[in-house]
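One protein chain omitted, others in place.
Up next, subunit A:
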Amino acid sequence: MQDSRRAGLLALPYLLWLLAAFAAPLGAVALLSVQESSEMFAPLSLWPSAAQYEEILLDAFFQRLLLNTMLLGLAVAGVSALLAYPLALWLTRLSPRGKPFGFAIILVPLLTNVVVRSLGIILLLAPQGVVSNIAQALGFPPVNLLFGWFAVGVSLVQVFLPFMVLALYDVLEAQERRLEEAAAGLGAGPAMRFWRVTFPLSLPGLRGGLTLVFLMASTAYVSATLVGGRKVQVTGMVVLREGMEILNYPLASALAMLMLASSVLVTLVIARLIGLATPWLAARAPRRWPELPPAARRALVKVSEGLAPILYPVLLVAGIGILMFPLLLVAVASVNDSPQATVAQFVGFTWKWYGMVLENERYLSDAWTSLQLALACVAISLALALPAAFALVRGGFAGKEALGAFLMLPLALPGIAIGLGMLRLLQWFNQVPPFLGVLAVHVVLVTPFMLALLRASVAQLDRGLEEAAGGLGATPARVFRRVILPQLAPGIAVACVIGFLMSFGEVTVTAFLTTARLQTLPVRIYAEATFSLENTVNAISTIFILVTVALLVLVNRLMPLDRVWKR
């Protein structure tokens, strides 16, 4: 791991996996996008045509669509970062016993069904909803915040905030507390300590978080469909409509490819900006920015120090509120005696939805399939992502940033487009045993997440400790086991939890791949929701949340979520 050129080789396993399992659907989408004919059964032509791209790029509607989607992604990433800092700091300060519960709060949105969550947003923002009622009580006119960009933004922040928090958690947790103490000793208030010490040191984590949230928010379409009221059009939605409903694969593919290209561009810009803001990581001299006159600076510091004690709790409460809100909804709805799932009206109390879930062996056997799939997926993804993270952090080869962007590609291509590519490959895919086939695809979808999180954790490692161990005669394997691994443990735990939940909950692509022999629980829930949403969905979510809390308590015992020696 000392040789920075050779370190690049560590990315090889992941790269090969991508080539084996992702290059094929991506290639299919790319090929479809250069077809001239939009006919469903037209034979594939190998002669590329720019017809689809022309149609999109010359059309003001599509231009606006792509631009709006990008802006939405950036806005969601920005707001998530703002809300995530207080949450992540709060999480690092929790007692070891309290940690699993803190994590559970962060993870609630990932454990609830997207439709239910969206119904919750409707409840929150509708003209008769919670926010409007509060506004009226304060003497404002009633507001309808629903069915627009704002509502979509709120619901996306809700789902993706956990990723941002977890991306920041590990880098904040690893931070040297003495730096902050030193800053305090030199007279810096909380605001200045955050701005000059904590924040800059957390930038590698922020980079991972921003990348993840931006990519997910710009390819998401379900929330936009449910709470955007169709006034909001995003690219993923149009890819779905053109590809799956109208069966115009070439146009949908071209749109997905354009989406991919612009997302990669934005990712590279984010990486570059964070790189500029962290010159010490590359051992470069910091840039000198023009500074304010001392009087203005003093005033600014005073104002920030005054605001910080108010802003921190407000943001923290807002963050916890937005994360916990769905929990309240699903818990209440799961005992609601109404044949259609609702969150607005309580008809009567019943345990029957739990009965229907727990007595039905199909739910249990599908849950078992999902569990096996998710566990296998996390194990493989970790084995691929961890070495790749070392390669990206410690490698000193040309094109490192490009490789980093390439490894994130599966996230930049809308899930629905991956499904579309897989459809073209179904005849080959069907030859692979179903479990292995779905597993291969899940690994492709999950590894980028784990890589983004682990990359920041690896960047935090104290090289001095490794060198000291090496100097004392430890073999590289021993250094890895006794020095590197313990430092990485919280990062690995967090990445595994996220990876597990991503795989366990995946629907978009899996829905195209399930067969009579392989049915996952989320696909079953989705299939039920497409007919009529019943409260069994909420019973399952509540059970998920309880099981997750139990698992987190267990994980915390086996593999502490913080650095034990720092306590």
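We adopt the following convention: a contact is a pair of C-beta atoms (placed from the backbone, for glycine too) under 8 Å apart; a residue touches a chain by one contact, two chains touch by 3 or more; residues count from 1.
Note that in this section contacts and distances are computed from a predicted model.
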_Not counting the visible chains, the remaining one has a UniProt entry; which protein name from "Extracellular solute-binding protein", "Response regulator", "Cell shape-determining protein MreC" or "Ethanolamine ammonia-lyase small subunit" does it give?_
"Extracellular solute-binding protein"
*Among A:V523, A:A539 or A:L561, choose the residue that contacts the chain missing from this document, as touch is defined above.*
A:V523
*Given A:S45, A:Q63, A:S365 or A:T515, the one touching the chain that is not displayed*: A:T515
*With respect to the chain omitted from the figure, which of A:E245, A:E291 or A:E361 is a touching residue?*
A:E245
*Of A:A7, A:L91, A:L110 or A:L123, which residue touches the hidden chain?*
A:L123
*Contacts of subunit A with the missing chain: which residues?*
38, 40-41, 61, 115, 118-119, 122-123, 126-129, 144, 146-147, 225-226, 229-231, 233, 238, 240-242, 244-248, 338-345, 347, 419-420, 423-424, 426-427, 430-431, 511-512, 514-517, 519, 523-534
